[in-house]
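Provided herewith is a single structure, encoded as structure tokens, for subsequent inquiry.
Omission of a single protein chain aside, the complex is shown with its protein chains in their original locations.
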Amino acid sequence: MKRIGVFVCHCGINIAATVDIESVVKDLEDYPGVVLVQDYKYMCSDPGQNIIKEKIKSERLDGIVVAACSPTLHENTFRLTCKTVGMNPYSCEIANIREQCSWVHKNKDEATLKAKLIIRSIVEKALLDEELEPVQVPVIRKALVLGGGIAGIQAALSIANSGYEVILVEKQSSIGGRMAQLSETFPTLDCSQCILTPKMVDVAQHEKIRLMTYSELEDISGFVGNFKVKIRQKAKYVDWDKCTGCGLCIEKCPKKAPSEFDQGLEKRKAVFTPFPQAVPNKPVIDHENCTYFKTGKCQLCKIVCSFDAVDFDETETFVEEEVGAIVVATGYDVYPVLNMDEYGSGKLPDVIDGLTFERILSSSGPTGGEVRRPSDGTVPKEIVFIKCVGSRDPEHHFPYCSKICCMYTTKHAMLYKHRVHDGQPYIFYMDVRAGGKGYEEFYQRAQEEDNVIFLRGKVSKVYQDDDKVVVCGIDTIYGRNVEIRADMVVLAMAIRPSKGVEELTRLLKIAIDQNGFLTEAHPKLRPVESLSAGIYLAGCAQAPKDIPDTVAQASATASMVSNLFSQEYLLHDPLITGVNEDLCSGCGVCVSVCPYDARKLNKEEGIVEVNEVLCEGCGSCSAACPSGAAQQKNFTDTQLSNMVKAILSE
Amino acid sequence: MFDPKIVAFFCKWCTSAGADLAGTSRMTYKPNIVGIRVMCSSRVDPEHILNAFKNGAEGVLIGGCHPGDCHYQSGNYKTLKRITLLKKMLNDLGIDKNRLRLEWISAAEGKRFTQVMDEFTDEIKKLGKLKINQL
Amino acid sequence: MQVSYYPGCTLKTNAKNFETSALAVLDRLGVTAQELEDWYCCGVCFSQASDNLMQQIAPIRTLVKAKESGNPQLLTLCTMCYNTLKRSVEFIKADEEKLETIHKFMDREATRFYGDEVDVIDVLSLIKQIGLDKLKEAVVKKVKNLKIASYYGCMLLRPKEIAIDSPDDPSIMEDIILASGCENVYFPFRTECCGSYQIVNEPDIVKTRAKKIIGSALKNGADLMVILCPLCYYNLDEVQAEIRKEDPRFQTLPVLYITQLLALLLGLDLDIHDFSLHSVDPRPVLKRKGLL
Partner (left out) sequence: MTKKKAISSRKLTSEDADQLHDISGVNVYACYQCGNCSASCPAVEFMDIPPHLVIRLAQLGFIDELIEAETPWICAACITCTVKCPRGVDIAKVMEGLRQIVLRRDFEHINIREIDKKLREKLPQIALIGNFRKTIL
């Protein structure tokens, strides 16, 4: 049997006033396995710790119980004490006789009895404690960033600047994301591309960043510090190693398709770059729209390319890599106007979403920044902006607030007014959410200086009447219905997680909330981590947010990644649940209860295999295992059963 | 006066921390319940509960995090399922199902912790001594 | 194919031409609508009060009859009936306790009705179920440029639980019109209320609505308006004559039950129509388009 020492702390009078220390000491002296009981006034003080050290040596103890305060407070302290004299830290246990005994009971006899029972039960645990070493996990110091919007760009640059390698995977042919589409940005109205494109170029030129655009994650295995990933690069039909980006092919291509970047306001070619400042600035051929792929004729692009870069036989390729951490920054889509039956279901040409209006406002956009409406190119004299479209509407669409639309709608009205001085912007709103530095002031400017008319209420219907768009709404402040015959309507559509994110999260085994956004480990204290160790979240993929918040969160993920990479190896708590292969029947019950996929059934052998690094030590499988093969370390069935008996003993 | 012995299992993250808070706030409650700190309420095997009754416990209490708050994502849901099942079985064994209780108590609910302790103790006192022939 | 058929009060009186045309069209499309042997007035508007079960009894009695008929589907032509019966089905499905109470009042009924046994269906959905291709094949009169404004009214589209199509942007009528060889005109007021029973003692509401609805259909180039509800019919046809009396400049638009138009296109016996019942005479347009 083990040689256990019990150290009982008085905590001044905090414990001693309610618990009869002498009686406790006496009681434990005879307890099986206990070879020494020692009390002291302040166990955590230096002299107290020295007593423990001395006694461990002199009494040749191989396990100790400190009966004192809550383990939350000093478990670490005493375990380190043990370590300095060569005792395994996991052989040190704490019996909480302060917070859960002396402080909560008044009657000395009762408290003393309870203290005895608590200590006895912990002695029983200590008797069977195994010596454990933290599991050491090596770290691959390379990060994978998924998504090349401002979030992904910021995260990649920040990690790379800490000296670690980064692979940035973007599904479009260029990085930049939604921010590249924006005109000017609130609250300072600086030009979006002016502040974004230098960062895009930095990414392309950074020696630590491997940029993989037109690519997506195909497969992943492994765990924190040791992920194996497979990345699929779609067929571009242009050999980017040969291509110089001269653009001749684009110029000559006869086939057009609606430009995604310009929200369908403009056309692009079948061989194209999404926008002129694209990074990398090399084209891809859009298989769906290319005449050659449809009819077998054309090949003009191939003919004009003097570098022989066009390759119609190119196929998708796969790259396998090992990374230690992953940042998911897959961003957002705008909820399609198509879903708004009451606002014309996307059939009215002059009823558009905010992102389309950004393109109209953008000086690099189809109208060169002049506000012209899509149907006939005239300058709209009255524009109605409608907020909360699809947001805050649990009955028909989504319950949440999309957070950015209050601000960008205000921005839109302002920019419109700056461009069309005699124009009248109206904003239908239900609340104005302008919580941010300088945001309220921005909103006030729109009210005071730009004559934006704010109407408090919802719009029930939008319909076409001749060349006008009639907007039927209400001003609830006055309690009167409003009808405006506008030239154009801009809808602040809800923000949705990017298409395909759900499948991606299934691959990554991270959670999404009921609205499809990525779930953070804790809404306040771990807002940039996923629940899976080593996978971090940034940008609108986690929740709707504006650029400042996106950049802040992306920078935070980079610091989490650097944190991880700065460790020599990862230490993993060893209180895990393994498997006793002799007992395991391969029933698989434990596999189904494990929230971390730490357990896998080996069908051939008929037993379960445990990945100790993934196990977080909840013990759920231990409770579920019918054969006793799954035993949580230092919380074994025998230990728990002996503890129960000790509590019930006289 | 009948003074029952009650065994409790508290998860480390919520209920045990709630008990500590009751302590640091110097609240008081009845001393009959002695707790065992486990990592997660889902570590508690129904076997341990039956074992407690067999060895003379008059009542068993499990404390976990509120639904949605589990440190291990879904441990408390598993506990709920297991306890609900076990309660059905207890009746067959002639043990009043009210002798087993599952409570969600968060790290901030020191007050609630003491209330639950007192309430459960009173309830067990009312139920009287547990008589079981065999298990 | 056979369905049970619930006519309701108005179809047997003011809206005879709706009934005759609908039954004839369905017959041509191969559907026999078998009138329930026993039926009761549905009570018209579904009782919105959640604590008054009395008003559910009449519709549920009818549903019991429908269940007894053995046909899985119960056709209603009047949209008010559709709304009332369908909502009663939903009501009873959702609340077992209330179902129990209601059953206590059914001493003469041998059958119990639980809500899922009868599918209350309106004539548009039934036509769609039969198949638009089938309708297309059955059309014998090809018309050119006949522009139809389809007016839905309220009761087929609201509330959501019983709506036959999107409450804000439905297309089922337009689909049927298209299949029948006519042209659709889109007009924004096609789903808006005609003023309903307010015609009884608040006729101004109805007049304002009728002006808006008819005006909008005309503005978008409609030759004819088709509708489905006897009350809409009254409010949009009869009331046009009254508006006209007050304002001679008011332009009128003939209104037909959609089934009347289909009957014409399918070349059915003209005796089923009594065009003299219409206050805005549709015959001139129908003649012009070669349907008469």
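Should a chain be cited, it is by its letter among A, B and C, assigned in written order, with residues numbered from 1 in that chain.
We adopt the following convention: a contact is a pair of C-beta atoms (placed from the backbone, for glycine too) under 8 Å apart; a residue touches a chain by one contact, two chains touch by 3 or more.
Nothing here was measured: the structure is a model prediction, and the numbers come from that model.
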Contact set of the excluded chain (shown chains only): A, C
Contact partner of the left-out chain, one of C:30, C:131 or C:159: C:159
Touching the absent chain when the full complex is considered, from C:35, C:90 or C:192: C:192
Contact with the hidden chain (one of C:59, C:167 or C:282): C:167
Touch list for chain A against the chain that is not drawn: 342, 392-396, 430, 456-461, 472-476, 479, 481-482
Positions on chain C where the hidden chain makes contact: 8-10, 13-15, 41, 43-45, 47-52, 78, 80, 154, 157-160, 163, 167-168, 192-193, 195-202, 204-205, 208-209, 229-231, 233-234, 238
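Here, only the chains that are shown with their structure count from here on.
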Between A-B and A-C, the pair with more C-beta contacts: A-B
Distance from the mean Cα position of chain C to that of chain A, given in whole angstrom: 52
Where chain C touches two or more other chains at once, by residue number: none
Multi-chain contact sites of chain A, meaning residues that touch two or more partners: none
For the chain B and chain A complex, residues of the former touching the latter: 5, 7, 16-17, 19-20, 22-24, 26-29, 31, 34-40, 42-48, 51-52, 55-57, 71-75, 78, 82, 114
Touching residues on chain C, where the partner in the complex is chain A: 166-169, 188, 219
Touching residues (chain side chain A, partner chain C) in the complex: 341-342, 344-345, 461, 463-465, 470
